[in-house]
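Take a look at the structure below.
A single protein chain has been removed from this complex, and every other one stays in its place.
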């Protein structure tokens, strides 16, 4: 059982909200849903569309073809008609064919803002799918806390006016309903679950909604949220807090991350824990800000002058986003290093149903200074991890330093010490490799002799395609340090390796090859759009 | 015939100047010299030393051991006594053994600033090496245009007071004297030779002397030189100029380059020619600012969000610095891309004798718009290179854009165009590979079955070591795109590959391996110091 | 064809500002200025530079040389263009997030140096394109998406800052008065030195200030002497960019003449005699 609905209209028509309301309604009926949102970089006008896919089974990708097309203007109809399945339904206003409901009129008559057409459209859709009014009313009361009564009035009139009978019945599923999360919400909550105290970010699509979410819910979540003057201030503020003992995180997209690179290197030298979320979009430069691409892997993996250990994690959907951002904070503090979480628009701004594994993620811990003797911030520990104390401790003088330094944190230029400190920092890399080059960090499913290998957001369609084709599915969750052993283990017995990613130069392909893993086919997409299920399947089938 | 002299003293004693005067004197006698300067990050005090190696044959590395130690204080003596060859000479003040000359007294009596002890020391050294007074006087008149008479007076008194006879005679060589250049001067002049018009830089060791040199001689060289408020302004100012038709360049070290990364990506998207000189020093972060390391290769090779073609060149001495910065400007304009020149403190701040190949470097040229029809800044040219016009042209409206754009430079979000433009930009990479993956871009000498492979500043000692051991010497001048074919050709018949570089993780080793070239031994040094000749030889001999 | 057949100053790009956006008024003013330059046959000597944001789209809409730059960096780009080609006239279009947030330092230095550029700030006191966060000129308490409980910061007064930074031309316009605004821009372009114009630009969607401004803006009295620094400062301090004000003055607050940076720094291109240089300096 699957249902795919496309909602299309102009920016400002509330298309995304409409999709989200629909997705949540279905989620509460026990469906697993995925919402893909396609919008240009403007505030009003242009063309937006949102695809909501609902299924009994977990999904995290969208289909190209849909059973229902909800058109809030005629452009939506023109652009997307080709997507409609045979026997599909068109819902809109003033249609030649399909179900027409006079939403504009209803909204006008109620003297409501034009955007409330989206509530009207939702009601029509609910009616056509045999959702009882009482149920819809309950959803709207919950999801539209503002102007609820007006919305309900509009919904009710539209519900009544929708004729044409039931298009399809959507049974309430018996499985437990799962909550819905945008990828960015899951990223935020993962860090909160691990112990986040401070989030600092300058707005940048597609990372901004982490900022908005934490600013709105920070009081509840115990997170201070700051929007500073620029990205440079953002990361240095976060590093100051981290020095003072507050787990902190920053989030941005590629261009903002570029401005953080100098401070990333500072975190490396001063051994300050920090989590950086980088939500990719098509570059170079401003590029295509509201679309998606996996084009920044090499950049984040080697950003920063000088050499220092770091971790790069890449989630492919909301649950992974939650887990990995929790792990990011954990690893950052355990190893006193910068940890980067590489998301993209497709993960960050899509909506997923998932039960977040609240109890399965690590909580932040660190090697605390036990007191006794004199404190050395950079004690030459055998494992490279010096015990942490924080300013304010009456027993310790805590000195961190961007210069190369001695164990007390005092600047040094002595060759022996320079080498020793570099070795100390890199001892952590061996520990990291032991921890992260392990099966848990490479998702592998299926037994086939053909493997589809992907990372990040390409997971959504790839996982389903691999299943459908009886192939093995392989996805590293950590990209740096690269889990060479675990990948080779996951690929044991595989005769054909196919890699798919949304970029031009094949960042994962390059990495696999550099680590001695042969790649037989690469499937790249670099037009700013994610792979739809059909598209990916079409491209890999027969390879 | 070789002579190695170490000059040691406190910062502020004028040690570098002393070494430079000595080096120039020898250069004018037909010697090939190399000056290595070791100084901490402070202005007065601490310990500085400068080693000048002179030889009949070209040299670009220093020896650990010296024949003469000129000590401007007792610390210099203590620190460096071990370097003295048997039968070596110590020259200083108040020495127990060696030649003592009362420089302080002379300077005091002449009421000269204390720093003029260095002139006195130079005179003593000249005397001991049998340099006639008249010759020394000539040098000083040329090289010390300020306070010349006072300097001469001091020199003369010191010359007279230096007893102990001639330590060694230094014949005037019959070969043509070569001029002397600091690496940074050669980098500056290379760009000038190719057509540089604007240099913009914020001070940062070890790149600052490019700024100082061009600021001082810009009038002569036809180069406008700007010191702006920060590195971000530096590169954007340079990009503005490049859009308007002025070949421009910026220079910095790793931390400053980090701040330029956002604009690097802009250059990639807008296809603006720009040369960036990055003079490495030990990181991460502030690190060890006045020392050396080859730790930023991965960083510069993949800096910037999104994917775009770039070139990374790495000179190992002054002549290469000159050639490569000229080529950098040439390639930047020919292909309308950013080109990075990766130097380090050891190349940038060492002094070399070399005849700059003024007539062998390319002069800037570009595909100019021929007029006719309407101008399209991003015309979809078959080779990816769109013809250039500049604002001010009455026939053309010239629009560049950081967004993905159509041929006119107008923003686009259309998937087909996004893909086409990405393909267009990357067509240049194929041309670049054809041009740069060629024998001219990989230095290869000797025929041995063991090869010593290095890049950048490690060239100095490695070239000599390889010669001495009868090994093959291999050095890629271009690191990105990586000259895989040319390297494989250069290594044909080699049974053992040894790689030496001054960093912790082996950036070149990693690249060679990723391109299927086996590395048998890696020799890494990461204490901020370059390899001396003996050290490198000691480490590789017997491998 | 880049330009529209019927309106050759405009391009084929579809205008994607929200209906009612103050940027339309700005575009009207700009076009008025461009028209004058076109009539004088000088249009090709003009270059626009923009940041990123709603404001920045303006360069896509006019068939004039332009450098659509990155967020916050209008001024250094404009500077570079001017160094290379002083005969060009460079007009920057920045947002308030752009000019007063990400790029604030460049603004102060442009004034300090007296770069020969004109900067128009589309000041809507909000980050429009990123959907409504507070900016350095948002009033305290402004509820944006990054400050749902209200901005904790007091706005800066850009005019006061510019006066303190040595700017030689300081003006304020209003998008709701495009004709007046056009005269300011034209005056800025003709000013030899750094011309700063803060333009009050209502953001219809995220911060609709039309009523607020319409009720308060007022041109400076004809008797105002723009060479009087103290008077300029006094007028600038009349409104502190809060949501309270009796009167919001518009016009040229300050205009004086100072030496141009470019004259002091720029070296004319020439073919250097490298051989001679090396002989003299390095041999």
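Just so it is clear, A, B and C label the chains in written order, and each chain counts residues from 1 on its own.
Following the convention adopted for this analysis, a residue touches a chain if its C-beta (ideal position, glycine included) is under 8 Å from a C-beta of that chain, and two chains touch if they have at least 3 such contacts.
Just so it is clear, the structure is predicted and the values come from calculations on it, not from any experiment.
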Task: In the full complex, displayed partners of the excluded chain - done: A, B, C
Open item on the list: I'm checking contacts with the chain that's been left out. Which of A:78, A:393 or A:520 qualifies?
Closed with: A:393
Task: Options B:65, B:212, B:367 or B:488, residue touching the unrepresented chain - done: B:212
Task: Residue among C:189, C:231, C:245 or C:265 touching the omitted chain - done: C:265
Open item on the list: Going by the contact rule already stated, which one of A:223, A:432 or A:497 would touch the omitted chain in the full complex?
Closed with: A:223
- [ ] Could you tell which one of A:358, A:440, A:468 or A:543 touches the chain left off the display?
- [x] A:358
Open item on the list: To test your reading of the contact rule: which positions on chain A touch the chain that is missing from view?
Closed with: 28, 177, 179-181, 185, 189, 192-193, 197-198, 200, 217-226, 228-230, 232-234, 236-246, 248, 262-263, 266, 270, 356, 358, 374, 390-394, 396-403, 408-411
Task: chain C residues touching the omitted chain (full complex) - done: 104-105, 108-109, 112-114, 136, 152-157, 160-161, 163-166, 258, 261, 264-265
Open item on the list: Using the document's contact rule, name the residues of chain B that touch the chain not shown here.
Closed with: 12, 40-46, 202-205, 208, 211-212, 215-216, 225, 227, 229-230, 255, 285-286
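Criterion: only the chains that are shown with their structure count from here on.
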Open item on the list: I'd like the Å distance between the centres of chain A and chain C, where a centre is the mean of that chain's Cα atoms.
Closed with: 36
Task: Separation of mean Cα positions, chain B and chain A [Å, integer] - done: 43
- [ ] For chain A, jot down the residues that touch at least 2 other chains.
- [x] 40-41, 255, 285-286
- [ ] Pull out every residue in chain C that's touching 2 or more other chains.
- [x] 52, 68, 70
